[in-house]
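Let me give you the structure first, and then I'll get to my questions.
Missing here: one protein chain of the complex. Every other protein chain is in place.
Naming follows writing order (A, B and C), and every chain is counted from residue 1.
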Amino acid sequence: MSSYEAYKERLLKMKPNIYVGGEKIGRNDPRVEAGMNMIRVSYDAETDPQFKDKAIVKSSLTGKNISLYTHVPQNTEDLLKRQKLTRDLCGLCGGCFQRCMANDTISGISIATKEMDDDLGTEYHQRFFNYLKYYQKNNLCGNAGQTDIKGDRSKRPHEQVDPDLYLRVVEKRKDGIVVCGSKAHNTIAPYADEIIVVPTRAMTKDDADWAVSFAIPSDAEGISLIARASQPRARTHIKAPFNERGVMDSLTVFDNVFVPWERVFMCGEWQYAGRLALLFANYHRFSYCGCKPAMTDVFIGATAMVAEYNGVGNAPHIKDDLAKLMVTAELVYAAGIAAAVTGKKSSSGTFEPNFMYSNAGRYHAGVNIFHEYDILSATAGGWPATMPYEEDFYNKDIKGFLDKYSMRKPGISAEDQHRLFRFISDFSCSAWSGVWQYAGVHGGGSPIMEMIGIRSNYDLKAKKDLVKHLAGIKD
Amino acid sequence: MSSYEAYKERLLKMKPNIYVGGEKIGRNDPRVEAGMNMIRVSYDAETDPQFKDKAIVKSSLTGKNISLYTHVPQNTEDLLKRQKLTRDLCGLCGGCFQRCMANDTISGISIATKEMDDDLGTEYHQRFFNYLKYYQKNNLCGNAGQTDIKGDRSKRPHEQVDPDLYLRVVEKRKDGIVVCGSKAHNTIAPYADEIIVVPTRAMTKDDADWAVSFAIPSDAEGISLIARASQPRARTHIKAPFNERGVMDSLTVFDNVFVPWERVFMCGEWQYAGRLALLFANYHRFSYCGCKPAMTDVFIGATAMVAEYNGVGNAPHIKDDLAKLMVTAELVYAAGIAAAVTGKKSSSGTFEPNFMYSNAGRYHAGVNIFHEYDILSATAGGWPATMPYEEDFYNKDIKGFLDKYSMRKPGISAEDQHRLFRFISDFSCSAWSGVWQYAGVHGGGSPIMEMIGIRSNYDLKAKKDLVKHLAGIKD
Amino acid sequence: MSSYEAYKERLLKMKPNIYVGGEKIGRNDPRVEAGMNMIRVSYDAETDPQFKDKAIVKSSLTGKNISLYTHVPQNTEDLLKRQKLTRDLCGLCGGCFQRCMANDTISGISIATKEMDDDLGTEYHQRFFNYLKYYQKNNLCGNAGQTDIKGDRSKRPHEQVDPDLYLRVVEKRKDGIVVCGSKAHNTIAPYADEIIVVPTRAMTKDDADWAVSFAIPSDAEGISLIARASQPRARTHIKAPFNERGVMDSLTVFDNVFVPWERVFMCGEWQYAGRLALLFANYHRFSYCGCKPAMTDVFIGATAMVAEYNGVGNAPHIKDDLAKLMVTAELVYAAGIAAAVTGKKSSSGTFEPNFMYSNAGRYHAGVNIFHEYDILSATAGGWPATMPYEEDFYNKDIKGFLDKYSMRKPGISAEDQHRLFRFISDFSCSAWSGVWQYAGVHGGGSPIMEMIGIRSNYDLKAKKDLVKHLAGIKD
Partner (left out) sequence: MSSYEAYKERLLKMKPNIYVGGEKIGRNDPRVEAGMNMIRVSYDAETDPQFKDKAIVKSSLTGKNISLYTHVPQNTEDLLKRQKLTRDLCGLCGGCFQRCMANDTISGISIATKEMDDDLGTEYHQRFFNYLKYYQKNNLCGNAGQTDIKGDRSKRPHEQVDPDLYLRVVEKRKDGIVVCGSKAHNTIAPYADEIIVVPTRAMTKDDADWAVSFAIPSDAEGISLIARASQPRARTHIKAPFNERGVMDSLTVFDNVFVPWERVFMCGEWQYAGRLALLFANYHRFSYCGCKPAMTDVFIGATAMVAEYNGVGNAPHIKDDLAKLMVTAELVYAAGIAAAVTGKKSSSGTFEPNFMYSNAGRYHAGVNIFHEYDILSATAGGWPATMPYEEDFYNKDIKGFLDKYSMRKPGISAEDQHRLFRFISDFSCSAWSGVWQYAGVHGGGSPIMEMIGIRSNYDLKAKKDLVKHLAGIKD
């Protein structure tokens, strides 16, 4: 049984707790299946000759062969491998391949648990490693539950009118804890094995009840996954790989959910909430340095092809736009390389990307995403917005007209014209593209968050000292 | 009977010739009706106390009261009135109110026919005025059929492998002409009374058969409207004006369509094809100086409101973004004012906006549209992309959760939060927004077209003379 | 005697109170003369057939013919005339013609004095009109003294550690007032007849001593003009109009300066300090809608010419850049037109430009200025930065080399190549260009000030109401 089949089998055994469009559905729903198809890409890579040398690595815990996406990185090489494979697989998906987030979460937890144990005498680190061995052995697919609802954004967790607006511990029992609240924007939760929760921000002493991290099966008692399904438009005649996969996000509600202690990795250590939140952010922004260039790769390919199909492949302004897309892709990717090369070993042994570069890369991707759609749109012309429905191309009354008037550059068949423009429409002029525009801004932290991260961590004093030296100013 | 009712009655009498999603439909289809609802806004303005002083004007042909949108402007005041009303009505629609385009077409034809008659001794001008009287009297709703398929964009009409890739005259008969080809991106064609055709570009002598302009009822024999319907997501519980209206675009196919001479306004006068194309473009870009600020008004309002609802209404970076949106809106609007104020009277009596300013305004709107979505998206956060379906908010199992976790700033009810975010999702994270992003780039001519228009018509010599003077260079 | 000669005669009679580079100089210094040469342009326009219909207008006070630049505008036409003439004359100067600022000041004072009188029962308005008659009759050249030193920008005037960091009234006497403090960035002060002082910002009751406005001859007792002179590089062989003119700014120090009451236009009316500051800003930002397009005109001409001289006049990316410059020029100019057309009559009879548009125009100019230098620099190549000195082109040992290696496009003489590149170097790669880059950002208020002005005065409620309507939100 392949790792994908095993994953699917596990999923299909789960209790239905997904709500979509007013109904409760099971994991055999086609919308869930579209998400599984996306996850499949990273499972299949493990046996794909093109990818398996990156997709399979040796576990730092057990020395056994495991999936890269269950591994916590030990060195620069591990990070570079991850960045490259992520770009390749996201390219194949034409967007987010959805597997990075749990990897980013476990990497972060592996560090923070060690630091808590060292500083506070807690016992989280070994507990987490036990969990991680189980996770690696079973090659699980995890979701990252980070973003709280946050209520009034100008208030801290304990100041909210409803304490559940941030997820919190409502009871500590002998055998575990009980949590209440919700996590939003939980991509893949409906087709993940596990939900892995980390805090969303730095906290104060008064927020201790909200400083919590744990892992839980996504169909555990008390969990509701209120989900939204996104998928490129379904195809009837013009089938294409891009349209076979989808994504679901959920508002994951925890209604008095019990979590046994062996799955709790932070509980009240508010001093480390910010650290763990930023560790996840750091890894996740590093992941963006792999996936966003893949997204840009698709923009590059689509822009170049549609220019050719329109007969304007050599128009100078389009060639300039292509070069700008290339620079965007490679600067973001370069930031990831720099983050990996200048990263550092944490006390846990896990290797941490250089926060400055992972943030600079994610920031640059985030401020450019809408402009990438702009370029593709400007090059494609209006057809992706107004082209008739697929079915019309197969209605015998008008098929002749549509084939005739699809023609642009001679030598490109009507079907290929149809295929390319329909892809561009689905990719960039659809409910799907709306979701990925928002995701391009906010996923992994919006640009304003990276600006704050960067300026808070930058060695500004060294730069001011340079100026003092040059200007002859003595302190 | 109100002018809207009369319009609807006319439409419902038409022969079915609309193709959508593989079917042929009549004009009583709900998707067509959603389009009519949009058109209704400008008809209703004629009797609305807030708008009627602008919406009703005196015809320059008959002296009778007519709709502004059937009037050809005679002076600056007419243009300013049009710009203001367009902004107001588009604001009410939350986007394109779809009524400007025929107005722009008839304004252009009124000028070009006079110039052809004066220069070439043709008799188009009076013929067009006869048609226009009919159009004004019946308060028709016209569509503009300008954009040809264009095939290989590096080739002229007569060089295409298929001569029909630009619409052309295939036969001249005693009583009229027969045309073949198609026009693309024909917004409102399925719910317009008439299709008014103008050339798409400048032409050479060899392209004479393609230099053609005429008006024709949209259900005339031989016309097929292969259409795509767009509409904000349908609502079940949370009804809202924004979701009641829609738009259809069509690929309008002319399969040996007969046009009687009294409806033909150009036929072979290739020298004037470019002039008429640019006249339409000028008026249409001027229209954009009214409608795009309305679109930006919605971005301003939505960004301000969502910031407040999120509790961050005073965040400095959001206030800066709001100011940038305001500047964009007002610069585009100012360009329209300047075009109206510095316009000129043509030989036909029709008043022409200053091409330079209408183009500068449209250009600025076009290069900013994606950035406006970016700002709204950045301010709103991820919820418009991931919020559960409307029905889930009314599923009794989870309604409590959704109301609870919708809460942000205290004092804003769960329903208002729901309404605002669902509006933002429909407006900016949907198939609808995809269409309007493309339309924002290409409608009325994409920014590259305005750049070409501007630099081709600018008095560059005067600027070089300035530099020669300053530098002491004698010619 | 021409108005310029009269001006010069007045100036040369003044007491020396200018400090430059460690020396006290008289107004016969060549650096002052370079400034006078700039002022001359607006005086000479009064008799120039090309300009006199705009440069000479009827005084609203006396009905006599006066210089436009001593007139307070009465209607849209007056504003449009001023905008056009300013663009033309600044074009001739290759930059700021320096005459607008006093005009902007008197326009603002004419309104604020009336409003104060009406509301507070003061008697400033007639007093100011008496002064203005004198000013018009003698065709004076005034300076605007607005910007205070401001000390710690996070503190109000009365909170500063040194009360003189904003200019203030230190004594009220029977015959007048005594003021102390300074005004910074006082362009043309060393060659102005008069310094006309207005407040720099809104004030509170505690700041009443700092709410002061008056006019004073620029060599009055107690005034020191500590000045910086800027001028394009002096030429020896390649004389050119651009290099004959210059500008001086001063830090104008008021050391217990007595001002007679008949020249005092505000003294303690802190409620109107902000109004007068913004009135000046409004007129001055409107002026920028005339002068900045002229500056862009020079960028357009220079970029086009250097592209031609380099043999790349048809390079598509350069044509695109030219179009972008054209759009910038015309959008800023359009904002000025819109400000004039939608302005309003104040209670004093003076016509006020629409604040929203004057600010939008100035903002757009301000955020684009550096980019304009970027475009010219990118097109010109490195030669403006590295070309040898003018004298080397006339050193017989190497003249041959320099003429030979100046050659670019055949048909353009070595001298013209030399002239153009030296102009571009002086215009855009020099101490002079440094000053105008800073002035382009800050003159008339930097972009951040316009953002604040716009968002504080915009009808944001109307935009939010639109969204509420569309989304179905009831208040």
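Operating definition for what follows: a residue touches a chain if its C-beta (ideal position, glycine included) is under 8 Å from a C-beta of that chain, and two chains touch if they have at least 3 such contacts.
Because the structure is a prediction, the values reported are computed rather than measured.
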Would you list the chains present here that the left-out chain is in contact with? A, B, C
From the listed residues C:K84, C:K133 or C:H371, report the one that touches the chain absent from this view. C:H371
Chain not shown: contacting residue from A:A338, A:I369, A:A385 or A:L402: A:A338
The one of C:K15, C:K345, C:K409 or C:K461 in touch with the missing chain is C:K409
Touch with the missing chain holds, among C:R168, C:H185 or C:K292, for C:H185
The missing chain sits against chain C at residues 19-24, 147, 149-155, 161-162, 164-165, 182, 184-185, 224, 226-228, 249-251, 253, 255, 310-312, 317, 369-371, 373-374, 377-378, 380-389, 391-392, 394-395, 397-398, 401-402, 404-405, 407-410, 425, 428-431, 433-435, 437-439, 441-443, 446-448
Under the stated touch rule, tell me which residues of chain B contact the chain that is not displayed. 316-317, 320
Against the chain that's been left off, what residues of chain A make contact? List them. 91-92, 94, 238-242, 297-298, 300-302, 304-305, 319-320, 322-324, 326-327, 330-331, 333-335, 337-339, 341-342, 356-357, 360-361, 363-364, 416, 419-420, 422-423, 427, 450-452, 454-455, 458, 460, 462-473
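FYI, only the chains that are shown with their structure count from here on.
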Dist(centroid_CA(chain A), centroid_CA(chain C)) in Å evaluates to 52
With chain centres defined as C-alpha means, what is the inter-centre distance between chain B and chain C in Å? 41
Averaging C-alpha coordinates per chain, one finds the centres of chain A and chain B separated by a number of Å equal to 38
Multi-partner residues of chain C (at least 2 other chains): 320
